[in-house]
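Of the protein chains in this complex, one is absent; all others appear in place.
Chain IDs A and B follow the sequence of writing; residue 1 opens each chain.
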Amino acid sequence: MRLIGVDLLCERGGRRVFSGLGFAVSGGEALVVTGPNGAGKSSLLRVIAGLVRHDAGTITLEGGDDELPVPAQCHYAGHYDALKPSLTVMENLSFWQSFFEVPGLDPLDALDELEIGHLADLPGAYLSAGQRRRLALARLLVARRPVWLLDEPTSALDRRSEAKLTALMNAHVADGGIVMAATHTPLELVNRRELQIGRPQA
Amino acid sequence: MKLKSIWDLANPTRFLGLVNAVLPWLAGITALTFIAGLYMTFFVAPADYQQGETVRIMYIHVPAAWLAMLTYSVMTASSIGSLVWRHPLADVSVKAAAPIGAAFTLLALITGSLWGKPMWGAWWVWDARLTSFLVLFIMYLGLMALQSTIEEPGRAARAVAILTLVGFVNIPIIKFSVDWWNTLHQPASVFRADGPTIHPTLLWPLLVMAIAFSLLFLTLHLAAMRNEILRRRIRTLRLMQASGETGTAATPAAQEA
Partner (left out) sequence: MSGPFTALFLREVRLAVRVGGGALMGVLFFLIVVTVIPFGIGPDLNLLNRIGPAILWIGALLATLLALDRLFQADREDGSLDLLLMGGHPLELVVVVKCLAHWAATGLPLVIATPILSIFVNLEPIQIGAVVATLLVGTPALTFIGAIGAALTVTLRRGGLLLAILVLPSTIPVLIFGVSAANAAVSEPMPFMTPFLYLAAVSLISTVIGPVAAAAALRSGQD
């Protein structure tokens, strides 16, 4: 499996975010996207996720499911946790499992994996920022999708949860999955490669 | 001595203990008063020579209407307590009273409509009294809607208290303007709930029913306050459960902000 972006061009609000950008990640690799603020790290991930239009270039997932568009094979965890405060933690998570329709971990096991199993029956409103973030990450486990797109996944996480996240990312990579993460936290990832985007302070 | 005991009552835990002790008795007395009142309504009070048997609706309609207004007064007093002294029990009292007040108002509206049907020939006329009660009903529903929209109990209580006080100031103005509007348009039928004189045989059942309704309010209000206090405790416990990180307290670095 190989996720390839060729000659990507993205313009937002008349401003050119990036152009001529290319990358390739194979299954079993983690690609860390780095660059200065405003270089387009978030935009790149959102372009791959199909949430932002790219004005030129192509994105393909070789060896993926040809029936599905690339975004439907990606998990995206962005700045927002997509958590409904009036639904319980369990309801939040099992909805996404049913909606994504692909098999994965049992929601309760996924919550336990992220050490928030004891919160399963609480409304989302009661969760702290770190707990919300962990619930958002549990979503990656309940439906198996080959590509993980993570935008600043460590924000609001403490060191222990950060280590947990690193372990999950490594497990996904070891399983043949692809991880693309925009982060400045030096995570100890196996098979880690780096994609530097943006000119360093033009 | 007396003051001290009042402050003791204001402590939610003491309050809960007291309510649990008093409530069964209160419920029993309420039931007995209702039995007496309803008996008098149906078997003692005479039928009206004009309105016939339908006059018996009055013994439910009029006390319900009184209680609808009394409940709002209780809410107003509690709102002052809530805003001025920031007293948690006052918050709870406002919240617990609103649905009860709405129920009494609805009862008054329904019985008023049933009572009027033979005379008006319609289930509803825009009679000044009935219309004012409809507005009161909507105000109760508005207060309940505001309560249910704000999740955090303290913030909800303050918002509701302010709205309750605004309503209290506005109710006489609304009543006055509705009367004005009604006389301006020549009401469809002239109808007054209370005649100029009430005969004692009518008055006694009415009084007993009024006492029964007041006791019912007291019972329901205390029970609702107890439920609300317990509901808040559950909320606090769940919040504690959310912040209590099981199994991660070993390292100080794991403490959540």
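The rule is short, and it goes like this: contacts are C-beta pairs under 8 Å (C-beta built on N, C-alpha and C of every residue); 3 or more make two chains touch, one makes a residue touch a chain.
This one's a predicted model, so the numbers in the text were calculated from it and none came from an experiment.
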Selected residue (touches chain absent from view) among B:Val19, B:Met119, B:Leu141 or B:Leu165: B:Leu141
Chain A residues that touch the omitted chain in the full complex: 12-13, 49-53, 68-69, 71-72, 74, 76, 78-87, 91, 94-101, 139
Contacts of chain B with the absent chain, listed as residue ranges: 113, 122-126, 131, 134-135, 138, 141-142, 145, 148-149, 151, 178, 181-182, 184-185, 187-188
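The rule is simple: only the chains that are shown with their structure count from here on.
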Whole-Å gap between the CA centroids of chain A and chain B: 52
Contacting residues of chain B [partner chain A, same complex]: 151, 238-239, 241-243, 245-248, 251, 253-257
Residue numbers on chain A that touch chain B, as the complex places them: 85, 115, 118-119, 122-123, 125-131, 158-160
